[in-house]
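One protein chain is absent from this view; the other protein chains keep their places.
To keep things simple, chains are lettered A and B as they appear, and every chain counts its residues starting from 1.
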Amino acid sequence: MTAQALAPVEKKVAQRRIALTGNHAVALAVKMCRPEVIAAYPITPQTPVVEKLAEYVNNGELDAEYIPVESEHSAMSAVIGASAAGARTFTETSSQGLGHMYENLPIAVGMRLPIVMGMAVRTYSAPINVWGDYSDVMSMRELGWIIYIAQSAQEAFDTVIQAYRVAEDSRVHLPAVVAYDGFWTSHVLQPLDVPEDEEEVMRFAPITRSWVRLDVDNPAQLGAVGTPEWYWEVRWQAVEALRESQKVIEEVDEEFGKWFGRRYGLFRTHRTEDAELVVVTYGSLYGLAKKVADRLRQEGVRAGALRLRVIRPWPGDQLKKALEAAEKVFVIDRAINHGAYLQGPMAMELAATLQRPVYSALATIGMRAIDSDMIYEAALKVLKGLWAPNQTYTIGLRGGYE
Amino acid sequence: MRVETVWLGRGGQGIVTATYIVANAAVIDGFYALANPEFGAERRGAPVKAFLTIDKSPIEDQEPVKTPDVVVIFDDKLIDTMRFAIDAVKPGGHVIVNTAKSPEEMKKIIGRNDVYLVLLDAVGIALKHVGLPVPNGPLAGAFSKVMGFPRLESIKTAFETQLGKAVEENFAATKEAYETALVVPPERVEQAAKPKGVISTTSAFLTGPYEIVGWPEVSKAGAVFPGSSLFYATGGWRLEKPVIDHSKCIMCRKCWMYCPDDAVVEAWKEVQGPRGRVFRMKVIDFDYQYCKGCAVCADVCPTGAIKMVREI
Partner (left out) sequence: MSSGGRFAKIPVYIRGNYLVKTAIKAAEEYQGQYEYANFELPDEELFLPGHGLCASCTIGVIARHMLKVFGPDTVVINPTGCAEVSTVVYPRTNWGVPWIHVAFGNGGSVASGIEAAIKALKRRGVIDPGRRINVVVFAGDGGTADIGFQALSGMFERGHKVIYVMYDNEGYMNTGIQRSGTTPFGASATTSPAGKKVPGNVTHKKPMAAIAAAHGIPYVATANPAYVHDMVYKFKKAMEVDGPSFIHVLQSCTPGWRFEPKYAIRVLELATETGYWVNYEIERGEFRVTLPVPRRKHVKCFLQLQGRFRHLKPEEVEYIQKVIDRDVEEINRVVGREVIGPVDPSLPCLTERK
C-alpha cells in the first residue's frame, strides 16, 4: 500500500479543531488513551508532555498513577513493572534520557510489554545540545521496539492512539515509540482535529490486557535467565512479532482512517509515481522536501518526495516498490551514523533495501537551521551529477562536504 | 598428534582450574593447548563441562569436542547423567574417574570394554593433602600418568601460576594420584570402530529433562510457571548425605527451618510396639531428590541426631 492513495475518507467520529504544540498534542492523546500508570522524568524538549500529564492527573482529568521518578532509568523500569502488572502505561523522553534508560529498552521487548513511549527527538551530547535531531531514536533501531516518526502535531496525536492499539494487539505485544521533531514539532503550535468525545478513543483502542502479566491468581515468573539453549528461541518470538506487527500497523492505520478520517501508511509519498528523483526524509522536514519537489516539477524535473514513518518494522518491500522507478533516490538524514559506509542511517538502510547506490546527505544535525532553498540546491547537485551516490554530503555544515 | 578431552564435574570442584592447569603445563612442555570451559548460570554444585585440546601444532578450530580421546569425570555420581560423554570416547581412549568404588563395580557402571579405565579416589587424596574435597589436582596427576604428558614438574609450575598458593599440598596430591591411579586396560579395541555416540553441541543436558522445542513453542515472553523446578533434582550435587537417628530426634524442627533446599520433610513412620500394635509416628526425613548435602541440618541439630555419610 502506498500512502498516495490515502485520500481522506468520511469521518465517523465527530471532531473539533484546536491548536496545540506537538508536545501538548501528545499529552492530550495520552490522556484520551487513559493510561493507568505514567512514569516520566523531565528533559528538554519533551518536558511539557510530562508536565501536562501531571496537570491532568492532579486536576482529576486523568485517573492514573503518576510516578515522578528520580531518573529515566527508573521511568522505564517503573513502566516495565507497571505494564508487567497489567496496566496501560506511558513514558516519554529525549536524548540523554533515552541513553539513561537504555538497558531497559530491550528488556521491555523480551518481556513483550506493550509500553508506549513518546519522544521529542534531540541529539546526543557532547557537546550538550538540547535541540532536535534524530540521533536518539535512531539508536533504538536494533532493540525490537516499533518505531514511528511523526511529521506534525496532528500525526503525533493520532499515532499515539494507533500505537496503543498496535502494541496491545495479541499478535504484537511489543513496546512502541512515537518520535517527532524536538522543537520543530514539539514546540510549534499547530492546528489539529481531536475527537469531541474522548470515549471514542477508548472505543477505538480499548485496553486489551492480553499480554503476559504478573497475576497472583495465575503466578508466572517473568525475566528468566535464558541460557544459550533457550535465549534465541525466546527472543525470536519478539523478532517474529515485530515482523508480524507490520500487518497490524497497517490494519490499525486503515481503521483509524475510517474512524477519524486520517491515515498515514507505513510511509508517505508525494508525486513519486513517475519521479526520476525522490527526496527521502523524515519528521517535519517532509514539508520542505515536498516543496522542493513541486519547485523542481515546475522547472520540468520529475521530482517527488517520500517520508519514512514506520521505520521498525522496516517496510522494505513496500519501499522497494515505491522507489523502484526512481532513477535517483536522495536521502536526507537527520542523524549521524558515525563511521558507517554512508553516514546517514536511513540512507544505509535504503541502499540495502533497493540494492543500488543511493544519494545521501545529512541535515539539521544539532538542529542546524535549514530552508527549502538549501534542499533545492542539494537536489540540483544530485540531478546534475555534482554529487555522487555512495557518499554522504552535508547540507549546512561549515567547511563540510558540499 | 592431537588429544581432545572433555572434563565433566560440578561447579566448585575445580574443573575449570584443572583444565587450565593441565593446559598451562602442556604449554610449558612445548605443546599448544586450549582450555575452553562452558559457563552456565548455576552455582557451585551444578554440572559443568570443559573442553581441553592439546596439540603439537597451533589450534584454531575452537569448537566443542564431539568424540573425545579422554573423558575425565570428577564425580562418579555424574556417570548416569553424563553417559553420553562416556559413550562418545573413541575406542582405545581413556575414561578417568574419581571414585572410591572397586574396579569391578566401576567396569560394570562404565559399561565399556574398549577403553582404558583410570580409577582413583581423587577426593580422598585431595582431603589427605589439601584438606578440601577438590579432586582437580589428583585428576591432573592421573591424566599425566596415562597420557605421558604434561610432565609433573610442569604441572607444579602451572599450580604456581594458576593457583599461586597451596602449591606443595596440591602437588603432593597430584603426585600421589600419578603414582597410585589404577589403570584397567581395555579387553579389546577395534581401532577402526566408531564411538557409540557423539556429544551434542548444545549443553542443554545440563539444565534438566526439559523438552527442547523450537521458537513457536517456547513460552511467550519467556515466562515460566511454578512447579517447573521440581524436575531439577539437585540431589545429584551431593558428596555426603544426611542420615537421621530417629531415637535421638526431639522434633525441634531446626533442621527443617534451616534447610536452604526444603529437603527436610516430615514423614509418617510406622513403628511396631512391644505387643505388636503398629504406631504411626511423625518423623523427620530427607528428600534426597533435592538435598545437596550441605550438612547445615546436621550442624544445627541440637541432639546430634543427623550424621553425614559420604556418598562418593
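The criterion applied here is as follows: a contact is a pair of C-beta atoms (placed from the backbone, for glycine too) under 8 Å apart; a residue touches a chain by one contact, two chains touch by 3 or more.
This is a predicted model, so every value here is computed, not measured.
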| item | value |
| --- | --- |
| Interface partners of the hidden chain - shown chains only, full complex considered | A, B |
| Chain not shown: contacting residue from A:Gln46, A:Ser77, A:Ser245 or A:Thr394 | A:Ser77 |
| Contact partner of the left-out chain, one of A:Gly99, A:Gly226, A:Gly316 or A:Pro357 | A:Gly226 |
| Contacting the left-out chain in the complete assembly, out of B:Val27, B:Ile109, B:Val184 or B:Val224 | B:Val224 |
| Footprint left on subunit A by the chain that the document does not show | 36-37, 39, 63-65, 67-71, 73-75, 77-87, 89, 103-104, 107, 111, 209, 214-216, 219-227, 230, 234 |
| Hidden partner chain, residues of subunit B it touches | 12, 41-46, 207-208, 210, 218-219, 222, 224-234, 237-238, 252-254, 257-263, 287, 289-290, 292-296, 298-304, 308 |
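The rule is simple: only the chains that are shown with their structure count from here on.
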| item | value |
| --- | --- |
| Whole-Å separation of chain centres (CA-atom averages), subunit A against subunit B | 54 |
| Touching residues on subunit A, where the partner in the complex is subunit B | 110-113, 173, 211-212, 219-230, 232-234, 236-237, 240 |
| Complex interface listing, subunit B residues touching subunit A | 40-41, 202-204, 207, 212-216, 218-226 |
